[in-house]
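So that we are looking at the same thing, I have put the structure below in structure tokens.
The other protein chains are all here in position, but one chain of the complex has been omitted.
Naming follows writing order (A and B), and every chain is counted from residue 1.
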Amino acid sequence: MDRKRIAGPELSVPPLFDKPQIVPQELAGEGRPDGRSPEDVRPIFLKTGLINQANGSAYIELGNTKLACAVYVLFFPTHCSSAFPRLITPPPRCSYGPRQNKKQTFSNMGLLNCEFKFASFSCSKRRGNQRDSQEKEYSQILSEALAPAVRLELFPKAMIDVFVTVLENDGTASCLAGAITAASVAIADAGLEMIDQVAAVSAVERSHHLVFPQRTQSFAKDQILMDATSAEEKLETGTLVVSYMPSANEVTHVLQTGETEGPVTVQAIEQCIDACSKIYTVMSAALVESLKEGERPRV
Amino acid sequence: MATDNADVFRRIQPHEYFRRFIEQNVRPDGRQLHKFRKTTLNVGAISTANGSAMVRIGGTTVICGIKAEVAEPKISTPDEGFLDPAHVQAHSSYATQHAYISVPNVELSPICSPKFRSGPPSEQAQVASEFLNKIIKISKVLSLTDLCIEPSKAVWVLYADVLCLSYDGNVLDASLLALVSALLDPGIMSLPYPMANRAPSVSNSFPPLVQLPKVTYSEGIVRALADEPVTRLTLYRIPVSTTLSLLAKRLLSDPSDAEESLADEQVTVTIDERGRLCHIWKVGGGSNTATPDVLKECIQRARARYGDVKGMVERAFKERRVVFVASVGDETEMDT
């Protein structure tokens, strides 16, 4: 039992909703409930610098999916380029000196420590306060997706902490994609040298088996829906998250679930790479914006 | 170079640095001593929660999300910390059946400040959780009967998690305001289906309500009726807290993180809409500065602050806009 939090009842459940048995028309049909075409991503809102205690931070909204990311560099990077004046005068009370890393004795590369958390109220089902195995896994994916882009060799022995909190989950795959995008922008906002920005996007593969459950039907009717909402995810047969560095032309992470024929996935990956390039422009705009704000005198 | 010297001075002799500012009746961030930082409120932003509110006070950002679940009530007598004895006596017939009201928890995660580490809640987070718990339970903000579904069978549990996203002092005021606003949030229960009919069917009017789906109880199963109008929950008091720090024998309203860490004493005054005191909490001491007169001054400032906050909350709900109070007696509005 958790004695450090206000305890609730031992067991509680959400009330059972009497779900309509049939799938609503708009989900079963060819179109999408919010009127997007299958290859459209939801509008993205991305802003840096909302968490003023952090060295770098970003807040992202993908439709209803909302998440915040903060980067703490517990080491003052001496090799950093002077293009980022904010680093020269770091936020007050920012800890200095490499934080002791208990796990490893020595590492000649910087360590990227990512922590991914769903807020307890962020999903349709309440989540616990302790990190569960899915959150631990997403933390690892986050660090693997970002590591190819950050020049970790410049920070031996140092630790870069990346914290992501999901405030609202409208599509679990989109949360992971949003986390990678936001974390990449937050690391750049912190002024750490990177090879390229990492843009990420999610997609679901929807076959019509679930809607018309005849198992013999071919996969030809498969649809690839980019950046699905949680309502669309319920009907999925597979999900895909791709993170990509557009300028370096490198895929930094791929995660696919569900059974498909090879070509469908290959096509979906290509579509995701295209979408990543579009997201890249949003990320660049947000970063340019943050530099402009830096010029203004702070109140 | 001049700014560098000031920065060095602040780091080496923070007390002296602040004292010199305060002698001039101004704070390093340019505020006068009695001024509050810009306060912003945004309600109902999170559709996965039954109620939600985001509060920003200067550089402090907190989000409160409320999840309603169903649980079996406690059969044993609730312990003293849960309900005050007078209440148990007056309503002894149902007091044992409606024990769980809300479970507020404050999360000061490492995302909000380098001060905090991941893992179990820090002492400060535990103190903040207990502060909210006491105010909600002892000040009878919620009625126990309102949260009962079927006596001694099923009751509502409101899990109120307050998440700090950015920490710059005065997290208690921000947390309580977020919690109360989230309880007030008439955000519609997010239903899995149908998507198209998600437009809020309830008017956005005050009085304060939190909405729970209408439920039926039969044979141990609580079912929510998607089509029925939602049950409404009334807040009987609306507490708002005001935190002041005593630094160099002067009272500072709404202390920032730096001021909090230097303060000799800190007073948090919580009052309700009729100006009644709910809770006073004072930490620190020994410097003989918190005289009765100082405490009176604290309550005075809390009353003045209440008016501003109340106006802001009312307008936030009425107009569904982000509303903020710039500082005492100086209000501005902004569209979302």
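Note that in this section a residue touches a chain if its C-beta (ideal position, glycine included) is under 8 Å from a C-beta of that chain, and two chains touch if they have at least 3 such contacts.
Please note the rule applied: contacts and distances are computed from a predicted model.
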Chain not present in the shown complex, as UniProt names it (candidates "Ribosome assembly protein 3", "Ribosomal RNA-processing protein 42", "Transmembrane and coiled-coil domain-containing protein 4" or "WDR59/RTC1-like RING zinc finger domain-containing protein"): "Ribosomal RNA-processing protein 42"
Visible contact partners (per top-of-document touch definition) of the missing chain: A
Options A:L50, A:A248 or A:L291, residue touching the unrepresented chain: A:A248
Hidden partner chain, touching residue among A:D2, A:E39, A:E261 or A:E293: A:E261
Hidden partner chain, residues of chain A it touches: 16, 104-106, 112, 133-134, 136-137, 140, 143-144, 147-148, 237-238, 240, 244-245, 248-262, 265-266, 269-270, 273
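Operating definition for what follows: only the chains that are shown with their structure count from here on.
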Centre-of-Cα separation between chain B and chain A, whole angstrom: 29
Chain B - residues contacting chain A, complex: 7, 10, 30, 45-49, 52, 59, 61, 63, 65-72, 74, 100, 103-105, 107, 109-115, 118, 120-121, 126, 129-130, 133, 157, 159, 161, 163, 165-168, 190-196, 213, 215, 221-226, 257-258
Chain A residues touching chain B - in the complex, by the definition given at the top: 2, 4-9, 11-20, 24, 26-27, 33, 50-54, 57, 64, 66, 68-70, 72, 74, 89, 92-95, 115, 117, 119-124, 126, 129, 161, 163-165, 167-170, 231, 299
